[in-house]
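Note that one protein chain is taken out, while the other chains of the complex remain in position.
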Amino acid sequence: MSFILEVRDVEKIFTIRKGFKTFRVMALRGATLTLSEAEILSVVGESGSGKTTLLRVIGRLYSENKGEIILFGSTVPKKLNKKQEIDFRRRVQIVFQDPFSSMNPVKRVKYILERPLRIYGMREKDEIKQKLEEVLQDVELSPAEIFLDKFPHELSGGQRQRVAFARSIITAPRIILADEPTSMLDVSIKSSILNLMLKLRQEHKIAFIHVTHDLASARYISDRIIVMYAGMIMEEGKAQEIVKMPLHPYTQLLLKAFPDPRGGKEKLSNLGEPPSLISPPEGCPFQPRCKYRTIECENLPPLYDVGGKKVRCVLYKI
Amino acid sequence: MRKLYVAIAILGIHLIIAAFADLIAPYDPSEIVNLPYQPPSKEHLLGTDRLGRDILSQLLHGSRLSIFIGVSVGALMTLLSTTIGMLSGYYGGVVDRILSTLTDVFLVIPGLPLMIVISAYIRVRGPLVVILVIALTSWGGGTRIIRSQVMSLRNRDFVMALKSIGESNFRIMFFEMLPNMFSLIVANFFSAVLYGILGEASLSFLGLSDVSKITWGTMLYWAQSANALLNGMWYWVLAPGVAIASLGTAFALLNFYVDELTNPRLRRS
Amino acid sequence: MSKEPLLEVKNLNAGYYKGKKFYHAVRNCSFVLYRNDFLGLAGESGCGKSTLALAMLRLLKAPGKILSGEIYLEKLNLLELPDEELRKRRWRDFSLVTQSSMNSLNPVLKIKDQMLDVYLEHSTDKSRERANQRLFEVMKLVNVDLKFLDSYPHQLSGGMRQRIVIAMALLFSPKLVVLDEPTTALDVVVQRSIIEQFQELFHKVMFSAILITHDISLLFEITKHIAIMYAGDIVEYGESGEVLEDPKHPYTKALLQAIPSISGELKEYKSIPGRPPDLSKPIVGCSYFDRCDYAFEKCQDVYPGAIRLSENGRWVKCHLYSK
Amino acid sequence: MKRFLVVLFLALALGTVLSSELTMILSVTGPHPKNFNPYLSTGPGPNYAAAGLIYETLYYVNNYTGEFVPWLATAYKWSEDLKALMLEIRQKVQWSDGVDFTVEDVLFTFEMLKKFPALDVTGVWRSGLSSVEKVDNKTIKFVLSDVNTMFLYNLFGVYIVPKHLWEKVEDPSKFANEGPIGTGAYLLESFTPQVFVLKKNPNYWQADKIKVERIRVPAFSGNESAQLAVANGEIDWAGINYPRIENIPNPDIKYWFVGGNPVFVFFNLEREPFNDVRFRKAVAQAIDTDQLIKIAMTNYAVRINPVGIKDGYSYLINENLKNKWWSYNAQEATKILEQMGYKKGKDGIYEKEGRRLSYNIIVPAGWTDWIAVCELVSQQVKKIGLEFKTTPVDFGQYLDMIRNKNFDVALSWANYGANPYIFYDNFLNSSNAYRGSNRGGWIDKETDELLAKLKLTDDLSSRKATMARLQEIVVNNIPAVPLFYNPVWFIYSEKNFTGWPNEKNAFVEPRTPGMDKIYLIMRLTPKK
Partner (left out) sequence: MKYFLQRMLFYLFTIFVAITLNFLIPRLMPGDPAERILSRYEADPNAIAAMKIALGIETDKPLLDQYVEYLKNTLSGNFGISYVYYPVKVQQVIQNALPWTVGLVGISTLISFVIGTLLGVYAGWNRERASGISLLMISILLRSIPYFWLAMLMVYVFGFRLKWFPIAGAYSSRQIMEGFQFVKNVLFHGFLPSITLIIASLGGWILTMRNNMVAILSEDFVLLAEAKGLKKKDILLRYAARNAMLPSFTAFGLSLGFVVSGALLTEIVFSYPGVGFTLYRAVISQDYPLIQGLFLIISLSVLTANLIVDLTYGFLDPRVRV
């Protein structure tokens, strides 16, 4: 099976200006990944790990400084022209973290859902109406009529996130890039959104790149998990395996730190904080915090293949 | 809430007077109807001016141009500051650096002296010039507020979301973001109107507008040039001032009210 | 463990005005906190847990309002205490760690000055030397380098700030520390290290703590007792382990069903359908009534009182358990 | 700080206030700049005091009476061909530093004006002077290139300055002359930007006539404060505008407003219908000048006759013409318009061939009394079916519009000068069309010839005949409609001094800028 999306060695550097000095923030360093049809890939990491940047580069909200993005076998240009853009957006959609801010608060649901259709050239009123009802059913908001005339603030968080998903599937995309879609939701409804994603994958054969810091959610819905740290991919593998048997010391730390009511946790000592992205450490970015650190860590290790998993750590050097 | 009612009531009275000045005013404001410098009497509740024109009628008619100039200044300033603030805040980068430096420059160069200097050189005098001079020298403050609001809106997910569905920048700015800033713009407008009213009064008082047109500002100019206060004609100075202050207060209240609505941190429970 | 109550909240009713509407955010809340107990207060956003935290420390400001109730700290009713008396007891007897450490420190004062402000205000010994000594002690307690005392808040990372806030809370070895979402804005690893730090302190320095968070997994993991809050009311209370293993209230049950877990079997998680009731409207019966799978007629009309389930203090507010 | 010390010093030096001290307001201009250069007349201030009180002219020309009073010169004599003028210089006059005043000083002064045309404000060198020669120690000779009997008026406006001091000045046109030394009656005693004091020059050549010991000139930055000072009786002589002065309750305070420059309604004579004398006459008869004076000028302006000759020169009036003088007559005005073929439109304004008789009347912005005049004129002409819309324009633009013939009707003035001859020249000479006081552009060959004739003679009867013909031209053609003489502002107080000029004792035009001051002050007597 070929991949519907390939990301090769993508690098993203932000320059920020402070007074006269400009700083280069290495938000993303050499990210490579693939996505198959109807696959759910979770990208897990702490804030500053580059996971959202990765998503936005793929979603063409940022353009990469280096690397290549291949969608359905053809390279996506850095700057899209109008036609390319519409073509691209139709196939790749993004769902944002905060349903409270990802929809224009002064527009009704109907308008919010209609816009993509109109941008992509649909003019027929009946057709649009039918389409709207269809997608609202798909995201389990029914009866559709009730919701169409509502403003976002009249909906609950979960409902809003459903509308956001409705907006993203209305153009029948093949890929949805979901940026922490559940992190702002109440615990009691989190799982419903996860379930919705599973359902959309099932019914519409949509592939997801799901960015999250919540390992439990990632484990729940994804086929594969990528762990990112300081702008780099540290580990990649099947979801269950990553959670059960993390290889990279960072992944291990992350898992240990993750709250688990049933886990009799071993104690972590104070392990410092993620590195600055302006002047990241030489070699493995995790080495200043790593208890297995050796002299070899001064050089950046490649992603090693370890039993179907990939891991960026010298411990697994063969 | 009471602020709103008070403001609307004051504004309403002014608007009614302005609309029906012809009917309410006892005389034609530019007609010489009596001897000059008549003290208040039954015929002339506020006396007559140096030419023998009825001051009350002038006061009532004056509201027209005063309000018109104030509102026009407000509209023009709001238009300028919204457009510039929007472009500057939305595009960021070089566009922003140029526009916001320009804004800052206009913000720190003192407005009234600049207005006076410009008015001193402009040979044509009239309401339009007054409106342009005030608005063009004073759009900086509003622009800054709009810009910072746009910058915070720009980072909101919904703008990202709109970009992600391929919405054009123009549409994002003026169809999507603008309605979100509606109350801010309205607040801005109200304070700009207040500024316009006071600005017009100041320029007119200095004789830098067309003083043959009747506004409250030019009334004060005439009163001053006729030595009204030293001659005991305090009512001639008091009346237009009260009119300006009350209209100004209405707009200041509206501004404050909308400000409170917009800025949840100011909201009274 | 001694079962001597430290803090007793009885039938507390509080809320806040939003426009003309009154949000009755804390309804009839009652619970007991024992000495050296670690109580978790769990609830979703908008369930009133923060209002409760502020109300029980008498910090609820207008537009917030305490309607009725009693709050005893060692037999002393906080709600009836004169202002000045209360002010003097603050921080010595009970301290607070708030939600976002970002905003809980005064941005224009050095850490040291902020700490000294509190210390010199309440300490009987006003000597600088003694004060500095105490500052050093608490800084060591939370494992923060002393050099940061001379920093301004913006110069520190989020984790560091939160440690300092905790250090500050322990300046006087208070009897009670209330932690309101202390780690919400932090990354998991940092959160973990702070929680560990806190647990350590909990054993070292004898005090009682109330931890309020929506992160239920964390709460169950680290607290001794847990109180589940729903729509302004505590619906279930008990030892954390017991509640986790054997939730009684339908809401607790559903909640535990809904949260994906990192360990254990992978199963299907189900969210709780519907949304919590509008707190600005009166609720007659059980507040969970309309979302509850087990609801019956009585639930709609009769407010369920607390039902003791066991000797160790566990109780639940649900008609399913009334005789 | 510096100013503070100066004031402190003065306070210590001066001690008590003297009794025969005159406090006067020269003009309201804000803090005094320290400038006692009598030639620099851009901004009124201490230089006004310098002119007349410190520096003096050769003769004093009394504009009110037309009289020539010998001053630093004792006599003048024209040569036969009227191309040379001999002046006898007064002897035994000293500069206030003790140096003798000589012919050399006079010579130096005129040579200086030649070298620095910027100082030649009366235009002696521009009006035909070709050289100045010292004849002997008493006599100086002015040689003219052409005959110009009016030259006297230019000559006698020049203030004589001391050679021994001014020859060291590099550029006298930029010289502030902070320590003035003159021949005049007063010396600068103290100076601060807020007030300066002049004291009597004990060695003045006519010191016995000076009874005012000190003159104090306080600075006023605003009309209000100056007016209040007047009302409070703190000022003896104020040359300022004071609306409603009659309301001051203080009986000591009097005023006498003598007529200054005449004010006219000018027409652009190049345009229709203003090029038609009938139309001009209609406008002239539509305007009730009495009402203008009474209401718009609050009775302060002085009545004018249609030929514009002031009372002091009434002997020049062509009596035969008086029956042709027009006066206010609205019906007559309407009749003229009807005769001209105008028809009244719906709005009561006359029109012909679709053209309404509606014009803008321009007036300098900020000249509030004149704007009032315009307003009233508009109302008056409206009654006969004309529309003059008051249009205040910036002063610079106002003059531009007149100069560029880009106006219809203007409220403006003509410079009267020292006498009616000069006035007629200013008012009617085609060389002054638009650029000068001939604002409507009256261009007439005969007029120009008559005006030239005036300069070639100093014989009164010949001048009178010429003037009579000029008056005929004015009355027949009405180049502009005279409204009134603008008042010369003169407010005085009888509290400390007597001898002031007024209607009953009209000996001078009481202006503050020049020699009139000293002529007036010499006639004042302290009360105590």
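Lettered A, B, C and D in written order, each chain numbered from 1.
The rule is short, and it goes like this: a residue touches a chain if its C-beta (ideal position, glycine included) is under 8 Å from a C-beta of that chain, and two chains touch if they have at least 3 such contacts.
These numbers come from a predicted model, not from an experiment.
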item: Residue, one of B:Ile13, B:Leu114 or B:Ile145, that touches the chain absent here; value: B:Leu114
item: Option from B:Ala18, B:Val211 or B:Ala252 whose C-beta touches the chain left out; value: B:Ala252
item: From D:Gly179, D:Pro251, D:Gly348 or D:Gly396, residue that would touch the chain that is not displayed; value: D:Gly396
item: Missing-chain contacts mapped onto chain D; value: 3-4, 7-8, 10-12, 14, 17, 23, 29-31, 33-35, 37, 39-43, 45, 116-123, 126-127, 154, 173-176, 190, 193-195, 218-222, 224-225, 228-229, 234, 261, 366, 395-397, 399-400, 415, 432, 435-436
item: Touching residues on chain B - with respect to the absent chain; value: 101, 104-105, 107-114, 116-123, 141, 194, 198, 201-202, 205-208, 220, 224, 229-230, 234, 237-238, 241, 244-249, 251-253, 256, 259, 263, 265-266, 268-269
item: Absent-chain interface as seen on chain C, which is shown; value: 54, 57, 59, 61-62, 86-92, 95-96, 98-100, 103-110, 117-118, 121-122, 152, 154, 168
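Quick note on the criterion: only the chains that are shown with their structure count from here on.
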item: Relative to chain A, chain with the most remote C-alpha centre; value: D
item: Core chain by centroid distance, with centroids computed from Cα atoms only; value: B
item: Between chain D and chain B, distance of the C-alpha-averaged centres to the nearest whole Å; value: 44
item: Between chain B and chain C, centroid-to-centroid distance (C-alpha), Å; value: 51
item: Between chain A and chain C, centroid-to-centroid distance (C-alpha), Å; value: 33
item: Residues of chain C engaged with two or more neighbouring chains; value: none
item: Shared interface positions of chain A, touching two or more other chains; value: none
item: List of chain B residues in touch with chain A within their complex; value: 156-158, 160-167, 176, 179-180, 182
item: In the complex, chain C residues that touch chain A; value: 44-45, 143, 157, 159, 187-193, 196-197, 214-221, 240, 244, 254-255, 258-264, 266, 268-272, 275
item: Residue ranges of chain A touching chain C (in the complex, touch as defined); value: 46-47, 156, 158, 186-195, 213-217, 219-220, 240, 243, 253-263, 265, 267-271, 273-274
